[in-house]
Each structure stands twice: as structure tokens, then as C-alpha cells.
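Everything on this sheet refers to the single structure shown next.
Here the complex is missing one protein chain, while the rest keep their positions.
Chain nomenclature is as follows: A and B, assigned in order of appearance, with residue numbering initiated at 1 for each chain independently.
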Amino acid sequence: MSDTRAQPSVLRARPPASPPRQPRGYWRLHWRGLSVLIERRGMLALLALALLGAAVAALSLGQGSVRIPPGRVIAALLGAADAPTTLVVRQLRLGRVFAGAAAGAALGMAGCLLQTVARNRLATPTTLGIDNAATAFAVASVVGVSTSLAPAAFALTGALSMLALVFALSGPGDTRGYRFLLTGMGLGAICGAATNIMLARAPIDAANQAYPWTVGTLNNRAGPTLALLGWSLLVLTPLALVLGAALNVARLPEPVARSLGVRITQLRVGAIALAGLLTGLAVAVIGPVGIIGLAAPELARRLAGPRSVPVLAAGLAGASLTMLADLAGRTLCAPSELPVGIVAALVGGPYVLWVLLRTPQGALNA
Amino acid sequence: MALERPQSIKPSSQLTLLCAVLLLLSVAASIGLGAGAVGPLEAWSALGGGGDAQARLVVLTLRLPRTLIAVLVGLALAGGGAMLQAAARNPLAEPGLLGVSAGSATAVVIAIALGLGHLHIIVAIGGALLGCALVLGAARLSGRGDDPVRLVLAGAALASILAASSATILLFDQRTADEVRFWTIGGIAGRSLAQVMPALPAVGLGLIGAAVVARPLAALALGEQVARGLGQHPQLIRASVVGCVALLVGAATAMAGPVGFVGLVVPLAARWLAGPDIRRALPVALALGPSFVLLADTLARLVASPAETPLGVVTALIGAPVLVLVVRRQRLPSL
Partner (left out) sequence: MPNSTSAALAAHALRLAYRQSVVLDAVSVTIPAHQVTAIIGPNGCGKSTLLAGLARLHAPEQGQIILNGRAIQRLVPRELARQLALLPQHVLAPDGLSVADLVRFGRHPHTGLLRQWSPEDQAAVTDALHTAGLADLAERPLTTLSGGQRQRAWIAMALAQSTPLLLLDEPTAALDLGHQIEVFELIRTLTRAGKTVVMVVHDLVSACRYADHMIALRAGSVIATGAPRAIITPALIRQLYDVQCTLLHDPTDGTPIIVGAQRAL
């Protein structure tokens, strides 16, 4: 074979003399051998979502039977307002707003992790049947299969076992995560049927008591569960961030990711377990509002761009969306109140349809 | 060409026998078994005019109407499911999964809330039509009709919107809530024949339509281009399928509430027994549908006897594992 054949000129072109030190669109912080890349657009998105969350929270804290303007809300939070205002804001409303924000953040991060692992933007707590399972377990607890255990603990157990079951039954991953989704839907239908049996057979007052668990609301949050969610978020959020960064490479086709040295099975199991924990904790506080787990990552991705897995942004977006849904449910038909789960389904359902119908074939990959 | 009349579109004699035996057995079970203290033998003699007065009462006014309703519901849902699957060319296209039943149920809830409960057959059919048209139409408009899972997810989204709308109405209207509490789960307990009579013409019309449209539908199964080449009008076929499905599913929903998974499991079994040609699968599905609903309803009576389990719950408990199995077996998403 002749070695003297001329090479195409484009292949011989040499790199410029002084290449840039970091990829375009990133900031690079470095110190000795250590270096960190910060994506500019992702950082700006985080900032914007944090501001949005703060604004919604202030608005939500001011809204209710007594209206308080945002300025005084902030004053009350800082302890600089009159006593009645401080009481209303801190004692009556802060818990509810915090519950919405925390549950929404957990659902948003869980949705982001699940979508990335399943490689499908429609893989969410709702579509995977996790909501249904948590509801079934909580209802079982309320209507008296065992009243001694808190429904929230049951909801958490239900969510976790469902997620494990879906993954075990759906077998080896397919490229678009469809098997996964349909298995979840099927199992979710079983849980839905079980919930219906229990509600139909329960005495009417037990059925009414179980009702909040079937729609998703911030009315019946329990203090200890909320505290558990709050502390767990403190621990799990950094974990989710690390996993999200590792999952970035796992978005490539599986053989490519593995040949890049990603331990994909371990990563997947870790992400799923974490997502299950986050979903379960959130559902235990707020009930089945898993659609937040679909909408929040979508919003986050839209703002933060395609370069990374926006776990934190999805969490912030989830917090804002949940607080907004709750705010809308409380104010739109005041004095009566729409549960946050119904508001989310009424807004989120059309959104799913829209995503499904306008996304081109094969491009639902997260 | 495949559109030539197949060697025989009549099912084989063994298959006919199987369906007939199954139907007989399930009818016998439905009449003979139940919560009351009337045993199978007593029930049969009561049917012939013998037995004591109580047995006659139970059998003639409770179990017989119920059996007839179950047969009607089974016919309607199996027929609707088979047609929908053939038209969408998607084994997962089921009235329940695609949100057709939910459309129908929501329409009925709205009608009852507005005090139009007496129109509920028409309203149910209208709602089914709307649900069907929405999900199939939207999928076609955006050219995503061939992606089976997307269609199902779109249906699930539609169903969740509709369920939330129903829930909103029920939240503000306690009277309607009480009236539909059991109906929305799906069940045929305690319905009289007089109540379901209005649904009869709809089922009949839907079945006749299905028989007529089966042949062009088989052509459509070869693909849009081929069907057009064979002188068919795909849009017209689809529109008539949507009409039939709406009639059948609407009527079934009006009779029994939203009963899911019948339209998935039965056509699946029919295709497995009779092959993929809709002209062969449709009669088999129609023969198996009543048996399936009858057996599910008998189970619903017995599982938690003396209490009733809603029919929709039983069909979901049977059908959902079937869905999971199908998903596991088939090579998705080409299905």
C-alpha cells in the first residue's frame, strides 16, 4: 500500500497557536491542579428560577383571607412587622408554602433524574404509576387496613416499592424508555383499582377522610412528615447534584457511555433509588401531584439548555410550580378551594399532550 | 394480493366450539352464582319457572338482567376495542387507555350535574365521540399516529385532564357526587333492564357499522398508500370507525360506567386465536367479550361476597397484568 498518497488538506490543518483555556459558554475556575467548569446559561437559569421561586413564595404568603403586600411579607419574615401580620405569615402560611416548595422541589429533582435514566421526557412519577401506588397505600392506611401507621409512611413505602417493581419488571432498558413507561402504567392501573375497591367498600366518613390522598392537597400535611422531607432535602440535594453531573455522560447511547468508562448500572440504580426516595417523601406530604415531576424538568431544560442535566434547576422550577398551583387553587374560586393536585392535572395534562404531539419522532430523549 | 378474500374468513369449527362453550359456561356461572343463598341448581330451575318465590325473584329480577347487561357491555367493549386497535394499527389502542371511556364518563358527570341525567346515553356517546376524535385526531394531525406508545400516553394525559375536570365538578356538587360515586368506578350491579334499554339501539347500530366497516378496515391494515390504491378512502374508513367505537363505548359506559381493559384483553386474545385479520378477529372478539365480562362480573360478586367489588376494578386487576405482559413480550416500540 502506498504511503505517499496526498492527504486531503482539511485533515492536515493544524490547531491555532493559542487555543482558549475553556470551552465556549463556560467559566472555568481553577486552583493548582483542581478545576471546575461552570456553564453560563445553566447558572443564569438557576438564578432566574431562584428569583421566580422567591417571588411566588412572597406572593403566596401574602394571599389568603387577609391580604398582605409582598413588602410586609418580607418584613414579617424578618421579624420587622406588627404582631398580627407576623403571626399570619409565620404561623399560618409559612408551613403551607414551605410544604409546597419542598414537595415541589423533591418532585422536580426526582422527575429530572427519572427522565434522564429512562431516556424519555415522559417518564415521571405519574406516568410510572408511582402516584397511584402511594395513593393506594395511603388510602389503605386511612380506611383501616391499619390505622396505627401514619398514611404518610405508607405512601412512602408504596412509592418506593412501586418504583422497584417497575424497574424489575420492565427488564433491560430499551432506547426510548417505552417499556418502562407502559409497565408503570399497567402497574399503576392495578393500584388504582385497589384504591377504588377500598374507597367503595369503606364507610363514607373513612372514604371522605381518605379523599385528600386521592387528589393531592396541601391541607393535610403532617408536621413530622414535613420535617422529614425538609431534612432529607438537605442531605439528598447534594447527592442529586453529583448524580446529575454523572448522568450527563449517560445521556449518550448506552454503549458509548460505557466505553467512556461510565458505570452505567450503578449510576442508574443510584439515580432510581434517589428518585424513588424523593418522590415518596414528596407524595407523603402533598399526595399524588407527580405531574410536577414532568413539567418542572421541562421548564428547567428550556431555561438551562441542553448541555447538562439540570437537576437543581428542576428542583427550583418544581418548587415554584407547586407553590403557583397551590396559590391558583386557593384564589381562583375563593372562598372554596381547589386541591393543588387538580390544578396541576388541569394544567399539566394539556401540557403532556402538547409535548407528545409537537415533539418529532424519536426526540423525546431527556 | 392480501385483499383477496382469505381462504376462509370463517373461524375454524374448533374455535367456534371453544367460544360457544365458554359463553355457555360463563352465562351459567353468572346466573347460578352470586351473593344470595340461591345455588346453581335452584337458579336453573327458577329460570324454568320452578323453585320458590325468593329464588325466582333473585334470578329473574337480579341475575338475569345483570347477565344480559354484561353480555351487551362485553359485546360493545370488545367490538369497540377490536375496531380501535385495527384502525390505530396499535395493539395498545384500547378505549380505556386512550381516554375514550373517560370522555364518555366525564360527559355523563357533567350531564348529571346540569340535571340532564335522563339524556345520559346520548351524552355518553357524545363524550366518547369527543374523546375518540380528540386523541386520534390530535395524533393524526401531528403525524404521530404510528407511534403506539405516544398514542397511549396522549390517551392517559387526556384521561387525567378529564378525571380532574370531573373531580372539580364533584367537589362543588355533593348531590352529583353521591349519584355517581359508584358509577364512575364501573359496575353493573343493581341495574334494571329498563334502565339500559336506551343503550340497546346504540349497541346494535355500532355492531352493524362494525360489520360493514371491517372489510375496508382490513385494507387499511396494509397501510394508507395500499388502501388508497385499492380504491378505499382512509379518512372515510377512519371516520366511520370513530363513529362505531363512540356508539359502542358510549353505550357501554352509559350502562356500566368506565370499564377498562376489556377492549385490550379480548381483542388481544381474539388476534392470538384467529390471526391479525380484523375480518376474522372481530367475530371472535365479539364472541369472547361477553364471556370475559360475565366471568369478571361473577368474580366481582364472589371475591368479597357478600359485598360487591366494582366490575371495573376486576377487569383492571385482570387486564393490567396482561398489559405488562404484552409490553414485556413485544419488541417495543414497533410492537
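Just so it is clear, contacts are C-beta pairs under 8 Å (C-beta built on N, C-alpha and C of every residue); 3 or more make two chains touch, one makes a residue touch a chain.
Bear in mind the structure is a predicted one, so any value in this text is a computation, not a measurement.
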item	value
Left-out chain, listing which of the shown chains it touches	A
Given A:66, A:92 or A:245, the one touching the chain that is not displayed	A:245
Contacting the left-out chain in the complete assembly, out of A:164, A:227, A:260 or A:332	A:260
Footprint left on chain A by the chain that the document does not show	1-3, 7-8, 10-11, 13-16, 19-24, 26, 28, 30, 33-37, 242, 245, 249, 251-253, 255-256, 258-263, 305-307, 362-363, 365-366
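One rule holds in what follows: only the chains that are shown with their structure count from here on.
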item	value
Geometric centre distance via CA averages, chain B-chain A, whole Å	36
List of chain A residues in touch with chain B within their complex	122, 126-127, 169-171, 174, 176, 178-179, 181-183, 185-187, 189-190, 192-194, 196-197, 200-201, 215, 291, 336, 338-339, 341-342, 345-346, 348-350, 352-353, 356-358, 361
Of all residues in chain B, those that touch chain A in their complex	92, 97, 138-139, 141-142, 144, 147, 149-150, 152-154, 156-158, 160-161, 163-165, 167-168, 171-172, 181-182, 185, 260-261, 304, 307, 309-310, 312-314, 316-317, 319-321, 323-324, 327-328, 332-333
